[in-house]
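With one protein chain withheld, the remaining protein chains of the complex are depicted in position.
Chain naming follows the written order as A, B and C, and within any one chain the residues start at number 1.
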Amino acid sequence: MRINGKGLVDRSTPLTFTFDGHSVDAYAGDTVASALLAAEVKLVARSFKYHRPRGVMGAGSEEAGALITVGNGAGQDPNVRATMQEVYSGLETRSQNRWPSLNFDVLSLNDLASPFLSAGFYYKTFMWPKAFWEKLYEPVIRRAAGIGGLSGEHNPDSYEKAYAFCDFLVIGAGSAGLMAALTAGRAGADVILCDEDSIMGGRLNGETYDVGGATGQDWAASTVAELASMDNVRLMTRTTVTGAYDQGTFGALERVSHHLEDRGGRPVECFWRIAAKRSVLAAGSIERPVAFRNNDRPGIMTASAVRTYLNRYGVAPGKAVTVFANNDDAHRTARDLVEAGVHVAGVIDTRRDAPDGDGYEVYKGAEICNSEGRKALEAVTFRYPDGREDKLQTDCLAMSGGWNPSVHMTCHMNGRPVWNEGIQSFVPVDGTVPGMLTAGACNGVFSTHGALTQGIAAAQEALSDLGVKTAKADVPKAEDAPYRLKPLWAVEGKGRAWLDFQNDVTVKDVKLAAAENFRSVEHMKRYTTQGMAPDQGKNSNVAALAVLADATGRGIPETGTTTFRPPYVPVSIAAMGAGSQGIGFAPQRFTTSHKASVEAGAPMVEVGMWYRPSFFPAPGEKTWRQSCDREVNNVRNAVGVCDVSTLGKIDLQGPDVGEFLDFVYTNMFSTLKVGRTRYGLMLREDGTVMDDGTTARMGENHYVMTTTTAAAGPVMRHLEYVHQCLRPDLDVSMISVTEQWAQFAVAGPKSRELLNGLLAEEINSDSWPFMACGEALIQGVKGRLFRISFSGEHAYEVAVPSRYGDSLFRLLVSRAESMGGGAYGMEALNVLRIEKGHITHSEIHGRTNAFDIGFARMVSAKKDCIGKTMSERPGLVGDTREQLVGLKPIGVVKQLTAGAHLFEKGADPVRVNEQGYTTSVGFSPTLETYLGLGFLRNGRARHGEEIQMVDHLRGITTQCVVCDPVFIDPEGGRVRG
Amino acid sequence: MRIKCPHCGERDRREFYYVGDAVALDRPDPDAGDVVWDDYVHNRDNPAGVTRDLWYHESGCSTWIVVTRNTVTHEILKTELASKVKEAMA
Amino acid sequence: MRFSGWKVIKEGLSGNKGWGAHWRDAQPKPEYDAIIIGGGGHGLSTAYYLAKNHGLTNIAVVEKGYLGGGNVGRNTTIVRANYFLQGNSEFYSHSLKLWEGLEEDLNYNVMHSQRGLINLFHSDGQRDAFARRGNMMVNQGDDAILLDREGVRKHLPYLDFEQTRFPIFGGLYHPRGGTARHDAVAWGYARGASDRGVDLIQNCEVTDIDIEGGVVKGVQTTRGPIKAKKVGIVVAGRSGQVAAMAGRRLPIESHVLQAFVTEGLKPVIDHVVSFGMGHFYISQSDKGGLVFGGDLDFYASYAQRGNLPMKEHVMDAGMTLMPMIGKAKVLRSWGGIMDMTPDGSPFIDKMDGVDGLFIDCGWNYGGFKAVPASGWCMAHLMATDTHHEAAAKFRLDRTRTGVNILDEEGTGSQHNLH
């Protein structure tokens, strides 16, 4: 029901939205909750376990009742707090966790079965028969559980992440936060003020009392206006600070455009990481309900929420409102309602010394013990001190069991709040989050005057730490009423009294948990699910542990609290993962030949961050194998071109590079001649192979190392580690030049012929023998030429500055094609290297050492190197090791697969018989057979033995002969040719 | 978490790579024996409290840093260039 | 008291007044035959199997906080047997078999749900590595199926098959993999052990281990000294501190691993899905929350809480793989202390030099699924002084000798990389 003349909503801007398909009238400035209450819609949702009717219970992000789904289609947004969703024209909202409808929900039958569904019932049953759990019980439970639903379709909306920095972060813009920000802002500090509401002011917007001679609402508005005029203050509305992290880092969720009909390209939400030198938590407090029989009916709300709807939204949540209180503050609700002309059925105050009413009856010393009304509150029953019971007809109950400071953020770094007897709640301990102070209600100071005073003090203390001077600030005049409270957690009596309204945890459940020895607060929480619903127990945890304390005969402080963990309010995965949907998860790296490869029809595959061509299909080829075979043949018989730019290239300069390389490689590099290249093996300190590659000596003090594509980053990091942490005495500079050079392998018997058509100076076997390297002029461009070979053919790698890469690649390929060859991709590259027995990370997979791959002789005996000592451990050498071997099929089945296991001929393919496994396989068009590389126990001594390869997953068993891993040209004649 | 790089100043943890205990700087002689080497490569004090560990400013200035830090509170007490620490050990 | 559906109905009709304590809260006795330090999943299952398999009932579990308050109460609940190295394969296979009979054995519904685990791969090389793994699973007698892209699509149609940064090539499907209700596992073992006479002592922190002449004599605790003939250290992330009481350094570095749960949602993810490229794994609990996690925060920590970069990375991975979860809202995040080892595999061994002292540790971030077999094998070791065959390779000296190093990830001796 709207109350004329009240509230901050814009009466000049009426609009409509829908709830469960029904049109609802509202004004700009309304939330879905305020509009539904104005339209007298009481039943909004269903609870989790018993599917009990739920209505709006609060007015903030901690809402325990009114969770709805917003929107339709792919972007439907479940579990939205109706109290936080601002309305706009055309907004579509729906109720959830009901079937077929909110009004008639089949699973509300659960409510009747509640005696059998007490806390933890499922741990005691559903065990028989065994197979029924996955097939029957679990699916039924899963379908009944959950609250809202995802669409199941890809997220269609845009989200954003951002960073912000400040000297002073103010969390919450109520009276304490505004005053802190104002004090700091006026002192010129670099301030960020965050508040989760759409307008700043906190409780002031829901109250009628004055601040500084104006209404609280006006004082807040004018203070915000002053702050907005300051360049050094950043105001962030609709922004909830969600977590406190180390060294002054905070997470914050900004709801950027949830409130807009037309988002106009804006992100829906932005997740902020804020680094603040100092901060103040001014997060306020949350009013707590009282547990009594059937205290969960739609129409039962917190007393402060009723005031907020009245004063901020101009909505009376009922026509005859009853107040249930144990403190003075809740009487404001009755006063405000009467003043606005709303009937107050009565105030039931548990205190015999409660204040008298002015225009309403106060039932002192009484307590409410039951309520009526299935889908909306109709009446409450209350009990006088003498035990007599009476009933009030009422459609809204405003209840207050007192207030709980929002201490959550002070606990995010393992701080524990302490019990405060005066306010019967927990208050924060200073210093639990380094650099963060607390002020106002979250600190247990509930008067406006107290909050304003603490806001000033917090700002002054923080700024003084930062060396910023603050002017003396006057505290605006404001109410300073004492907070008089008599604790009441649960009203004695039969029936179910709710604590956690979302998960349907009742007083009985907590008592049952205690009786079953779940007496630790953590055990109780986990056993009953108390506090694990979307509100994270904000409305119920303190009361639940008071009940537990009572049931276990301990005090509340002794019972302790559960841990508050971030986020303070739930944060969408899309916001914290913004930017990663689709390709944004990791950078894409493109070679200079990418465009040409794609134009040639090559499928591009991921290799680390890079994209490389799989193969280059020629006209008429129908399978990748046809292309691959042709490309292999090209290299073996003519010439092939392959982009190898993705391999890591590291430029090392300085007088001590030779010594440095001797230390990081197993073999010697200080002895390498200028103009020559050498293959090197690099170990981790634990003796396992880290990487391999060739390193060229370009000058006396100048080497260029190559790494595998995948290891480029890790090797660079390793080299810096060895230099800075182990050998800072060495004069070495290193820098990655991976990106500087576009490098192409030109491989095959005609490779020199091809290159000589492009080089300024022709080369021959004397001027450029195997493993030679140096600078060269390629088509007039200064580049580098290396005579190295991964394919085992007479081959070169030619490098030019990357700007020329595209051009050179096209030229090389066209020349190769004219000579009967062409480009080749990863598939052919792989076959070529398997034929030659060259290893990749399929073989050096982090569990193999130099001995295993047959390179033990490469570990120089003349010097120490990284990994040498540990590689000599007894378990890493000898005939129990699995050693690199070649495999060739010899039976009827000709296929080999990678990832298969090796067994002795005729042995059962079971674990205890396992002798090794295959790592790389390919069909060799050269030898016209499948070839495999693998590791076999004591394999080098078993060349010639017949074994079986078993691949259970692909259903292949192949008889193989064990052989040397070098299948072609073991003498190396071709490569030197 | 924010770490003060001796060069770049305070930076977000996401710019750094962590490797482990700064004991890594104290590499034994090749002939120190298997117990010493096992200790160096594998065994750790692993304190619940103050520790010194090695970080690399990978997305920044490529510096290895010895960070003195509390593993319970995540408080950072000191950051030093690893190269300087190593040189001081010699 | 035996739990059953009938009992639930009977109690429901009579006001649920007949339920008793699930386990006894014991006071420490002066002396026990054996003490288990640590009342987490592994400690409780060790006690249970000591009592059940070996008839040792004069034993106590001493726990500094509350039972099941460590990693067993804060994990992503995945149960699987998909290892490929000899030594791990047989152990996790044994564990999975125990899981499959756990509810009947404990008379406690731990909601072990074999909904199937799918490990996705994104390149030929990864496919082959998973093939090796799957083949070993079958060698061991477990189940594994290699799915191609279309096979994955049938199971997980909601993944982004078109736009994602790392295209999905296929997956290794482990139908017997799944989840369990983590807290219930601790409670079920506690109840089973307690019923067999084991003393479960909460809020009792061990402050020292008494050793005389190379023989363990008992422990000092915050509730006084307790004598024992045998002591088992089963304290996961705290292994370093407790082993130090016996003068031993361990090859362990304790790290923080974060995990996340969203608000309750109607069923949308029916499997356990693991995305190796992004270090992301997810399942949906029976209550409807999406339970997911990723990698370590990567720095040594006992704080049981993490920082934003890894949180964001995990969400990033989720968004590129399955953008349908974008509107799910993370309700809670938490952190556990992971006892990371230099090869990513655990230790169940005697502590050399101290007779009667045993340790079970080094579970990295995969300890939950190991709870049954870990307790089974640790109990076997403590009771018989010989290693159980399923855990015969979990020796402490393997880092020194290099014999049977069990490095599934292949990332080597840097503790945080496993």
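Here is the rule we use: a residue touches a chain if its C-beta (ideal position, glycine included) is under 8 Å from a C-beta of that chain, and two chains touch if they have at least 3 such contacts.
One rule holds in what follows: contacts and distances are computed from a predicted model.
According to UniProt, the chain absent from the figure is "Sarcosine oxidase subunit gamma", selected among "Ribose transport system permease protein", "NADH-quinone oxidoreductase subunit M", "Sarcosine oxidase subunit gamma" or "ABC transporter ATP-binding protein".
Every shown chain touched by the omitted chain in the complete complex is listed here: A, B.
The chain omitted from view is touched by exactly one of A:S114, A:T381, A:S807 or A:T957, namely A:S807. Interface note for the absent chain: among A:L109, A:A162 or A:V912, the touching residue is A:A162. Contact with the chain that does not appear here is found for just one residue of B:D12, B:D38 or B:D53, B:D12. Listed residues A:R238, A:R273 or A:R383: the one in touch with the omitted chain is A:R273. Take chain B: the residues that touch the chain left off the picture are 7-9, 11-12, 14-15, 58-63. Listed for chain A, the residues touching the missing chain in the whole complex are 158, 160-165, 190, 256, 263-267, 273, 275, 579, 583-584, 586-592, 610, 651, 653-655, 731, 733, 735-742, 778-781, 800-808, 811.
What we mean here is this: only the chains that are shown with their structure count from here on.
Annotation: 22 Å between the Cα-based centres of chain A and chain C. Inter-chain spacing, taken between the CA centroids of chain B and chain C, is 29 Å.
Touching two or more other chains at once are residues 303, 307, 342, 400-401, 413 of chain C. In chain A, the residues that reach two or more other chains under the touch definition are 245-246, 249, 273, 413-414, 685-686, 870, 873. Chain contact summary for the complex, chain B toward chain C: residues 1, 12-14, 17-21, 34-35, 38-39, 41-48, 51, 53, 55, 69, 71-74. By the touch rule above, chain A contacts chain C in their complex via residues 48, 75-79, 115-116, 118, 121-128, 130, 133-134, 138-139, 141-143, 145-155, 157, 159, 161, 243, 245-246, 249, 251, 271, 273, 412-414, 508, 512, 515-520, 522-523, 526-527, 529, 532-534, 536, 563, 565-567, 570-574, 576-586, 588, 605-607, 684-688, 841-842, 845-847, 870, 873-876, 897-901, 909-911, 914, 917-920, 950-954.
By the touch criterion stated above, chain C contacts chain B in their complex at residues 238, 240-241, 244, 249-254, 298-303, 307, 309, 342, 399-401, 413-416.
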